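First, the structure itself, so that you have it in front of you.
With one protein chain removed, the remaining protein chains of the complex are shown where they sit.
Let's turn to chain A:
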């Protein structure tokens, strides 16, 4: 493919390279205000990462985001996109290169969904054919039927409008996106769905995203890194979600993160990340004495019957462990997978009302045993040393 072709196709298929973003000592002071809205804020966002700005209301998180596309001009400091300062750029041209989605969505009620999505491509003067193709592609990406493209925003549900808002922000395939509480106006159930959808999308498109929310749970879920701001636009901590949960920088962050931060950590780790118990496996035909010994040596006090392929069949308790040799038993075993998120695995245990879950690998073979005890051990003893293993948001989806 020639370089000409690449230029022509950008946006309709291949994703443009995500940009890096750097805020350097940004201060924003409104005339007449005693306190700065943003005070000497510096942070770097790596290409393809979601940086969540979170904090109580009035902490300047939205202001900080709006500085990036110059909807608000900083009093001092510099902002660099891909290492180049944006301060000399013409605002309207700069903004066309930065995706923009806000809580109130701001779809244009007098334009069809297709026209709404085509806003930035039209501003950039794309050819009609290219715009049509891009709109089709985005409708597909956000899971809306093609026929919806001819409708007006007033005819869509809240969740659908929100998706269109995201599609519109993505239309010109911007290397950087700003999202201000994009799922804020949605009911909790649909919000969860949209968040998951968006993370899945991000897994494909890998944009650099500045994401504003007041909801710490959303921040932990969506963020590769989280910037916690306190009143006056002061950066309290800038860290990965796991770091934030395990090692809050100060009392403010600890308080903001919440008393249940230990539980929140469960959402960031997989079953394979923690030390499991060995499974006391036995097979049909094993000598009973050996099986009993194995069961008693394990804190579970049960043996785990597996089939010839090593797949779990049933727990064998005291009453089952009689006779000369192990015989076949039917039973039910609660199973979780190595790749499961710890939070989900715990939920499975609680739902099955069992203390132990058999952990299986990809082939369904027994890999160990997860117990409520193991999880509680993990929560109380784990230190900040292990947190680098936490998967990226898009990979955390169950």
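Note that in this section contacts are C-beta pairs under 8 Å (C-beta built on N, C-alpha and C of every residue); 3 or more make two chains touch, one makes a residue touch a chain; residues count from 1.
Following the convention adopted for this analysis, contacts and distances are computed from a predicted model.
Its UniProt record calls the unshown chain "Choline transport system permease protein OpuBB", which is the correct pick from "Probable peptidoglycan glycosyltransferase FtsW", "Protein ImuA", "Choline transport system permease protein OpuBB" or "Glutamyl-tRNA(Gln) amidotransferase subunit A". Only one residue from A:41, A:105 or A:186 touches the chain missing from this view: A:105. From the set A:93, A:127, A:318 or A:377, the residue in touch with the chain omitted from the display is A:93, counting the whole complex. If you put the hidden chain back, the residue from A:155, A:322 or A:376 that touches it is A:155.
Mapped onto chain A, contacts with the missing chain fall at residues 69, 71, 91-97, 100, 102, 104-112, 119-120, 123, 151-155, 168-169, 178.
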